[in-house]
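The excerpt is restricted to a subset of chains, each kept in its original location.
The chains carry the letters A and B, assigned in the order they are written, with residues numbered from 1 in each.
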C-alpha cells in the first residue's frame, strides 16, 4: 500500500466512522510520547551511536521477531544468536518470510517503522531483501538516525528504563547532564531477584544488594534498610516507579520476627519452598508499604512461565522468545496487600497480566473500587491492534477510561516505540468514534478523553 | 447529543443495519417488562413515597456509581455513607466526574434515565450540577415520579424482589391487595445464610429459620421441613424462584444420616471447614430436590469474593462496591446435582457467573443438553452494551436464542430498570440485524426471536 494509505491505518470504515475517528486521531497524533515503563538500555541514549545494521535493529533485539522465525524452523544461530552472525543472511530470512508476520502486532510495527522512518511501503520479500538492506543501512549512518535525534523525531518527552537496584545509575547521571536532550530519562527499580528466595543465587544477590547500600551486617532489618535506601537513591535520580515480575501475584503478611527468621533460614538454605513463597509474598507487600512512604508507583507484571525451553536458555540465554503465559489470579492473591495498603492514597499499583479474561473479571473491578489500583495497558502479546481494541472494550465497560495506566510500550526495541504509541492512539480513536457513532458518548467528551488518554491518564497513574 | 439522537443509540451503522435493527427494535421497544429477578425493596412500592433527592436516587443506592467515585479518591462519607450526608455536595461530585462514566454501563443507564425521565440531554458537569439538581428535585416531587406511577410508565408487568426465608412477606401481602397496580410483584426465596455452616452466625440463623416455621426441635429433619414449609409459604405469596449466591457452585450428595450428623456437628461447632463445604454442597442439591417437588425455579449466582475490603465492610457495610469476581467452574461442581435432578422436567436451574469464558465453555454446553439448565443473562459487570453483545454472540453460537433466561436487571436501582431492559432490547435487535444482514438468519425468523426474547423466553425459564 502507499504511504498515504498507510497513514489511514485502522481509521477506515463507514463515512461516519472515518470522519469521527480521523478527527479524534488528529488531536493526539502529534502529542508528545510518555513512556513510563520499558526496557531501553540507557547506554543506547548516552553513547548515541548509530545502529549497526538492519538485522541488529529489527531481528536480534526483537524477540517477537526471533520467536516467529524460530518457529518456522530457522536456528537461533542463523537469527543472530552467535558470535559471528551473518547480518545480511538473517535479513534475507526475515524478508523471505515477511508473510508470516502478516496480521501480527510485530508485522504492524515493522511496516510502520519501514514506512515512517525509511519511506519503504512495498512488502519485504526475497527479491527485494538485498536492496532494502542497503537502503536501510545507508540511512542508519545518517545523523538523523542516532538515538538522541530519534528521541526528538519521536517527540518522546519521558522515558523510563528498567534497572537493577544495585546499579549505580552512572549512565542516568550522565544523561541528566546532557545539554539539549529533549526527553527526560529516568530509571525504574526492579528488585525481583532480591525478593524471592526461590530465585537462583538468591543469597549472592542479597549480599550484592547489601553491599550496594553499604550494609555490613546480614540480617532482615539491614536487608529492608538496604532496599529502602536503594529506592531513595533511585528517586534521587528521577525514578517514579518500581517494577515487579512474578509468576503469581501472591501477597502475604509475615510478622517482623517471622520475616526475620525466614530471611535467616533462606540464607542458610533451610527455608522450604512453601515458606519461600510466603516470604516472597511478604516482600511484595513490603514493597507496597515502602511505596506508601516514598511514593514510588508499583507496576506488577504477573503470570509468565519464563524460559520454557531449558535447552534454548542454556544455549542462547534469556529473552529468546520462549516465555509463555499462564493463568493468573489477583482477587485472592492481592487481598493481603490491599487489606493493608489498598485504601492508602500514597499507593499506586498498576496490574498487568497476559490472561485476558482476568483483566475484565478481576483487575477492572479492583481498579474501579480501590483508589490505589490501576488497570495496566495490554501487555506483550496483547498490545496488537485487536488486543488493544478488545482491552479497551472490555475494560471500559467496567472501569471507564480513567482507571488505566495509559499506553505502555514495555519494549527494548527502541525504534518501535513511536509505532506502538501511534497504534494505541489509532485504536483508541477508533473505539471512541464507535462510541460516538452508536450514541454512547458525546463528541466533545470523546475529544477530551482522546487527549486525556495520552496526557492526564498516564501522568496520573505514574504521578508525573 | 439530542434526545432524538439518543433514541437511536446502538441502532446506528450502515444503511442496511439501521433499517433492520430499527425494524426489530420497533417490535419490542414498547412491550411490557418482565423482571423475574432483582433487588427492589417491596416497601418502596408499598409506601409509594417520592424519592428524596437526586443523590439518593443516583448515587447512594447505586453502588456501581459509588465504587467508581470511590476509586477516584472520594470518601464513602462524601458519597453519602454517613449519618448526615450533604446531598448537593455528593451530586456535585458526580457531575464534575461525569467523564469517568463515559463508556461504562453505569454511564449509559444514567444518561438514559436523564433523557427519558427528565428530558436532560446535556452531559452533567461541574457547571450545570446545581441547576440539574434543582431540576431533578422538582420533578421527583411530582405525582408521576412515585414508584407506583413509574411502574406504569416503565410498563413493568412482573417484578420479583429478593427476600429472606423468614420474612413474613407482609409487604407483599399488602401490595397484592393494592387496587389498580399494573404490575405483579412477587417475592424470591433466598436461603444462602441458612445453607452454609461457614456463614457467620449460622447457628443463630438456623434457629431463626426453625422459629419462623414454628419448629420446636432442632435437628436436620426439622431443618429440611422448615425450608420446605417456608418455600411453600413463599409460593402461596406468588414466588416463582429461589436465588442462591455462592462463592463456588459446588454440589454434593450426603446420605440422610451423614447430613443429619453434619448438621448436629455444625451446630455444636465441631464440623471442619471441608465438611462444612460438603454440607453446603449437599444443601444446594437439596434445594434442587425441593424444586422438583414444588416447582420453584433455581437461580444460581456463583463466583464472587464478597466484601473484599474488610475496613470498608466494617465502616460502611455490605453492598458498597467491593465485591470482586473470581474464576468459577460448573462442569464438575454441578455434576452431583445434575446426575440426580438434571433430567427432571420439574427443575429449571438458571446459571450466572462473572467469568465470561466459563459461560461459553461450560454453561452454554450444559444448557444445550440438560433440559433443566438455562443460561443466565449477563450478570452485573457484564450487562453493559458490549458485554451483552459478547454474551449474545458467544452463547448463541452454541446454545441458540432459546436456552437463556431472558434479560435480568438484577438491580436495586429502581429507576434504572427500564433503561437496562431497553439496552438489552437494543443490543439484541442489533445482533439479530447483523445475523440477517450477513445471511445467517431470515428476517421473519429474526422478528419472531426479537419478540420471543422479551416474552416467551423469560416466561419459559421462570415458568410464568
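General observations
The definition used in the following text is that a residue touches a chain if its C-beta (ideal position, glycine included) is under 8 Å from a C-beta of that chain, and two chains touch if they have at least 3 such contacts.
The structure displayed is predicted, hence computed values, not measured ones.
Copy number for the full complex in this structure file, with 2 chains shown: 3.
In this section, only the chains that are shown with their structure count from here on.
Distance between chain centres (mean CA atoms), chain A to chain B: 39 Å. On the chain B side of its complex with chain A, the touching residues are 1, 5-6, 8-10, 12-14, 67-68, 70-73, 99-105, 107-108, 123, 305, 308-312, 321-322, 324-327, 354-357, 381-382, 384-387, 390. Those residues of chain A lying in contact with chain B across their complex are 14, 16, 329, 331-332, 335, 338-339, 342-343, 345, 357, 360-362, 364-371, 373, 393-394, 396-403, 435, 437-442, 444-446, 448-449, 452.
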